[in-house]
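Heads up, one of the protein chains got dropped from this complex, but the rest are sitting where they should.
Right after this comes chain A.
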Amino acid sequence: MAQDSVDFSSHYQFWMQKLSVWEHASTLETQQDTCLHLPRFQEFLRQMYEVLKELNSSTIIERFPTIGQLLAKTCWNPFILAFDESQKILIWCLCCLINKEPQNSEESKLNSWTRGLLSQILSAFRFDTKEVDLFIQSLGYTPEDYCPGLLKNMVLSLVSELRENHLNGFNTQRRMVPEKIRFLSRICIPLVTLPDIEPLVEALLTYHGHETQEVLWPEFFDAVNEAFLLKKISLPTSAVVCLWLRHLPSLEKATLHLFEKLISSERNFLRRIEYFLKDSLLPEAACHPAIFRIVDEMFRYVLLETDGAPEVLAAIQVFTQCFVEALEKKNKQLKFTLKTYFPYASPSLVMVLLQHPKEIPQELWLQTLKHISEMLREIVEDQTHRSYGGPFECWFLFIHFGGWADIAAEQLVMSETESSEALLWLLAFSYSPRDGSLQRAQTMVELKAALIHLKKLFRSPTLSAKDLQAVAAESPDRDPRPALCQQLSRRLLLNFLLWAPGGHAIAWEVITLEETSGSGGGEISPAQSSCFSLLLLLALFLDHNNSQVKMS
């Protein structure tokens, strides 16, 4: 508590000094500095109100003899009064200053002075001329009726000036000079969250002048981006795209904001990931290659940092899906080639991968997968294709379209004939891109063995949940299989459960088994836990493919 009050006192001194420098925010420097500090100052005002409301007027004056000065300086700063909720908190603070039982003339004077400040913030708007004032009065309206309309029309007129439009006969043909546009972007900083100002914010963002340098203030972009991310304003997608194209830090912040949301959300079903992604507007904005490349680059960075975490892989896959959807919607006006989005990839490979499996007939899946596998293998194993990047670049491209890896696993499980070498390679590659060809050949052999084992199991009439647990379990006591093969065989098992006849029934049996053994109160065995996580994965998968697969 004592520490709090010490902190508050030092903040108080800091802001008192700032306000003295800012005065009426009449110079460029003071305006800039004010805008930079607006959110922090509002926080301070809130703190101050919390302190003041517990004290009576005389104690306040005793503890903070300069508080009158501080509040008066605040009242005179138009940037602070226009910002967010600052004016409201300031009024609350001033209300605390009013002495309920003024004992002497000093206290009465203070009350009267505070009243003056309050009415200065709130009382009638002053008209330019007496004549207009009288006219509005004769109409039966008041300055309070006039003010919102005036603001709306000022904004409209600025917007039309920006768009060099005519507005109902009010000709505003004079073109705005860059200095004025820069000025507007500065005074909009405290105002971005005021709904009346939204059209102006949008017009500023979409304004394209002939200047070679950015005319808008960087702090303006920051303020708009912040308000957009916190959903304090709603902007059309075109304006948001302009914002991100014009101000790279805003795009980076928006992407980081998305990552934070994805991380902080407890259970990320694919639907939920999709919701977050679409809500962020990033996939839609990514139709512009510059935005796509930056977001993609950030995804790549996160992927490397997390050593290929499945959540990140899922997010990249869903992002790509949403992006392709948005791209198809805009197909008619698509201005960029695929090369601009994936500059390091082979264009023919991108073309094949871009097809959604659902869009092509099922009987062609195998053929397409083989084609993909061959192209990838050629690039990865053949040193002459260096222009398309190394194995990592290929893999990074492939995981964008992770749906094809799922289809490959499904095809392996479902086909009655000998497993296709190409599909085995694709699956092995998608799980471990860094392997050399020898290592990968070994993985493929093991994968094939696991597949045969699973097929045999599923053909046996006495298949039980226990057998399933044995496959899924990491069996440390027996010959420890490499983690990679473990992952792959579980992936195949999942596909068996999904697609093989009777797979769903066995899945239910396992769930029941888990429940009964769990109710015994004993420790959960590693076999159980891995089975459980497998089922979670299954649930996740079903959630995504709900329309196709139903557990009955």
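To be clear about the criterion, a residue touches a chain if its C-beta (ideal position, glycine included) is under 8 Å from a C-beta of that chain, and two chains touch if they have at least 3 such contacts; residues count from 1.
Note that contacts and distances are computed from a predicted model.
> Between "AP-1 complex subunit gamma", "Superoxide dismutase", "V-ATPase proteolipid subunit C-like domain-containing protein" or "Fanconi anemia group F protein", choose the name on the UniProt record of the chain that's been left out.
The chain we cannot see is, by its UniProt record, "Fanconi anemia group F protein".
> Would you indicate which residue among A:G140, A:P361 or A:P461 is in contact with the undisplayed chain?
A:G140
> Among A:W92, A:F259, A:W365 or A:F392, which one touches the chain that has been omitted from the display?
Reading the full complex, the residue touching the unseen chain is A:W92.
> Pick from A:A72, A:I121 or A:L229: which residue touches the chain that isn't shown?
A:I121
> Would you indicate which residue among A:N111, A:Q355 or A:Q487 is in contact with the undisplayed chain?
A:N111
> Touch as defined at the start, partner being the missing chain; which of A:H37, A:K180 or A:K448 qualifies?
That would be A:K180, which touches the missing chain.
> For chain A, which residues reach the chain that was dropped from this view?
49, 53, 78-79, 81-82, 85, 87-88, 91-92, 95, 98, 100, 102, 108, 111, 115, 118-119, 121-125, 128-129, 131-132, 134-136, 138-142, 144-158, 167-172, 180, 183-184, 187, 190-191, 194, 196-197
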